[in-house]
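Working notes for the structure below.
A protein chain is absent from this complex, but the other protein chains hold their places.
Note that the chains take the letters A, B and C in the order they are written out, and that residue 1 is the start of every chain.
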Amino acid sequence: MLDEISGAAVFTGERSRAGYRLNRMAMSLTDPANREAFVADETGYLRGIGLNDVEADLVRRRDWKGMIEAGGNIYLIIKIAGALGIALYEVGAHTAGMSLEQFMAQRKGR
Amino acid sequence: MLDEISGAAVFTGERSRAGYRLNRMAMSLTDPANREAFVADETGYLRGIGLNDVEADLVRRRDWKGMIEAGGNIYLIIKIAGALGIALYEVGAHTAGMSLEQFMAQRKGR
Amino acid sequence: MGRIVGGIGSSHAPSFGPVYDKGQQKDPMWAPLFDGYVPVRAWLEGLRPDLFIIVYNDHGNQFFFDAYPTFALGASEAYPQADEGWGKRDLPDMRGDPDFSWHLARSLVEDEFDPTICQEMSVDHGVMSFMPMLTDTRWPVPIVPFAVNVIQHPVPKARRLYKLGQAFRRAVESYPKDIRVVVFGTGGLSHQLQGTRFGFTDPNWDNEFLDRLETDPEPLAGLSHRDYMERGGTEGIEMINWLPMRAALGPAVRRIGRTYHAPMITGYGLLALEPA
Partner (left out) sequence: MGRIVGGIGSSHAPSFGPVYDKGQQKDPMWAPLFDGYVPVRAWLEGLRPDLFIIVYNDHGNQFFFDAYPTFALGASEAYPQADEGWGKRDLPDMRGDPDFSWHLARSLVEDEFDPTICQEMSVDHGVMSFMPMLTDTRWPVPIVPFAVNVIQHPVPKARRLYKLGQAFRRAVESYPKDIRVVVFGTGGLSHQLQGTRFGFTDPNWDNEFLDRLETDPEPLAGLSHRDYMERGGTEGIEMINWLPMRAALGPAVRRIGRTYHAPMITGYGLLALEPA
């Protein structure tokens, strides 16, 4: 099974199963009312939509790398970032084990 | 295109398109709360769920044959009958242009 | 590697529910049908199966015409019963086997099938109605439900379903675990629920289908939808759901059991086979 390519998770069915609740929560943020509710009360929203404590903690800690490892799909996870006003570059850099500044510095170097 | 077989409508995409609202209403009756609301106030329920006057009238007149002609799918339409306590044989006989009694008499004759 | 150890074709019908729930399997109206399930159930238990793949069709309960899949493959840990519009029966959720489901998904996509993969899925009488006749209702054996569109045309060709069964076999045989799999196909037999032929059944066609399915199935894959619907009624098109079961078994089979009965407006049949 193709599970990883050059240091990136391949989003397999098995990962989709593991990350189901997390991704479902992320997709709920395509509704503006849900985005508002999430931003107003993160903890309450995450509990209400059925995340377990480990998953909710990954979101609260903005642990994007951890979310991917827990089965988050990048296209869904960036909706969480979007609702929080966090840009894709910051999310992506984190999944690569870098800060945004490190990532931008490395890019310039290329 | 295969549209009719031996006097019966084949439920094509084109019929599915025509009967979309009617079938969607019928499927809503898989929820017990909706069944209750429908039985309590048929007209209000049919309007609320977005049927047009012609479609609502087919339901109110128990015109099962007309519902099929309007794009109703038999598996969906019998949910309307079910909510109203009307049996499949009565629905089927009507689509064949018979009363239930006529159908049963004809069956005995076979 | 997995192995296909049996195949069962069965009709399904909402009416089977009350028959089972009220214990009426021995009533004169139903005994000619359900007596045939008793030895098949014993044989099935003796096979010690690890998994059931069930090819069936939904009836406007799980899927709607907003997004209607030609093929839907269940990949869930549990399959609850759908409320079809008249309340649920007292039956627990059926258990799934997501590991096998995802293996099957990979194998089918490799074989150029295009299923919709469902991690949330309820099952209606297409699965729930006949299964209590064949296994304990605590559902000891996990299932992989595989829903086929036979209600909104275009529906897949009989040939496509035959090939699907062959692909099931490749998937089972490439599974790393030594599991014993039984494939089910359910639908029909002849019936027509609307139009001038409402109530139509044809025991001759049904029995011809059962004969040919057992001994010479491949030509059944060459019949058109018109053939199936003229001979078996518009809703009798469900009979194509039996083809994957037969194709999965391979060329030579041994018959374990067969029953036919048409007391109402559907030809009810059961056919149990094992690879010879």
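In this text, a contact is a pair of C-beta atoms (placed from the backbone, for glycine too) under 8 Å apart; a residue touches a chain by one contact, two chains touch by 3 or more.
Everything numeric here is computed off the predicted structure, so don't read it as measured data.
The hidden chain, counted over the whole complex, makes contact with A, B, C.
For the options C:A13, C:L33, C:A105 or C:V123, the residue in contact with the chain missing from this view is C:A105.
Among C:P32, C:P69 or C:G250, only C:P69 touches the chain that is left out of the view. Looking at chain C, the residues touching the absent chain are 65-72, 105-106, 109-110, 112-121, 152-157, 159-160, 163.
Hidden from this view is one chain, which touches chain A at 2, 5-13, 16, 20, 23-24, 26-27, 29-32, 35, 68, 73-76, 78-79, 82-83, 88-89, 91-93, 95-98, 103, 107. Where chain B meets the missing chain, the touching residues are 1, 12-14, 16-17, 20.
Definition applied: only the chains that are shown with their structure count from here on.
Inter-chain centre distance (chain A to chain B, centres taken as mean C-alpha positions): 46 Å.
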